[in-house]
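Some chains have been omitted; the remaining ones sit where they do in the full complex.
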Amino acid sequence: MSESFEFSRNNELLALYAKNASILVFKMFGVTALTARARFATRKFPSIEDAKALNGSLGTDDKIERRRRAHLNDLENIPSFLCISFLYLLTEPEPEVAKTLFWTYTGARVIHTLVYAIKPVPQPARALSFGVGLGITCYMAGKVLIHFCSPK
Amino acid sequence: MSESFEFSRNNELLALYAKNASILVFKMFGVTALTARARFATRKFPSIEDAKALNGSLGTDDKIERRRRAHLNDLENIPSFLCISFLYLLTEPEPEVAKTLFWTYTGARVIHTLVYAIKPVPQPARALSFGVGLGITCYMAGKVLIHFCSPK
């Protein structure tokens, strides 16, 4: 099939990828907005020109740091997923399996942000949402490795 | 059109992408070099083996931290752009619009680095360059989402 992997919306796997990638990028920028909001609320900024322009001071606080950690966790996971999940589409997955994996991944990352950056809840809520995303990426990376290592 | 999205330099949209991606990666590595230079200038290093090899001490300073923040801001924005802007090419954009968006994005990120990591200037210089990049990525992500969600 992959010989004819079609780079258009007629390709339902590509459309699945494009929709999830857009949502994940919007979600990451949501964390950017949350961090900015926490900085404005506390008037604590990382750079002197920000503090001057906004009548604040240099510094940080717990809520800002929590949102920055959520963001860093996104950076550690989502770009890898965006690369590997595209390669996974080339391994001829069952469309239903691919759909389940993509939407579960995106859902897990949204929950991760909710329970980390928005409303902290006791563990293992965050550990589970993180683990689901990591597990799906590892499964896909394993499938990619096996597929592209095997004789045609 | 996308059925025939051509993976060669004959495809002017792909060439646009490839040129901007290369420049953005060189720009990011420029920040790496700036941070290294600030560390060498102050002899302040993050790891004990660096301090030993270079006759310095453990630590950081304002200029190093400023460059690290500029770098982290790149990581929060540029990989997302590299994924989304490729998908945007598949939405059949007007070539002139695509060119304007890509070069404006790259220009805005270069300005962001200049006013953050090289020569700090009063806000809103950095906020504007950051906002332009973020706005373009969001516009493209929105276009990707709408395109791949709509019936063919």
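Chains here go by letter, A and B, matching the order in which they are written, and residues are numbered from 1 within each.
Here, a residue touches a chain if its C-beta (ideal position, glycine included) is under 8 Å from a C-beta of that chain, and two chains touch if they have at least 3 such contacts.
Everything quoted here is computed from the prediction, not taken from an experiment.
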item	value
Overall number of sequence copies in the complex as this file defines it, 2 displayed	3
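By our rule, only the chains that are shown with their structure count from here on.
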item	value
Distance from chain B to chain A - Cα centre to Cα centre, in angstrom	18
Parts of chain B lying in touch with chain A, wherever the complex brings them together	1-3, 5, 66, 69, 75-76, 79-80, 83-84, 87, 90, 116, 120-124, 126, 134, 137-138, 141-142, 144-145, 147-150, 152
Touch list for chain A against partner chain B, complex	6-10, 14-15, 17-19, 21-23, 25-26, 28-29, 32, 46-50, 52-54, 71, 75, 79, 82
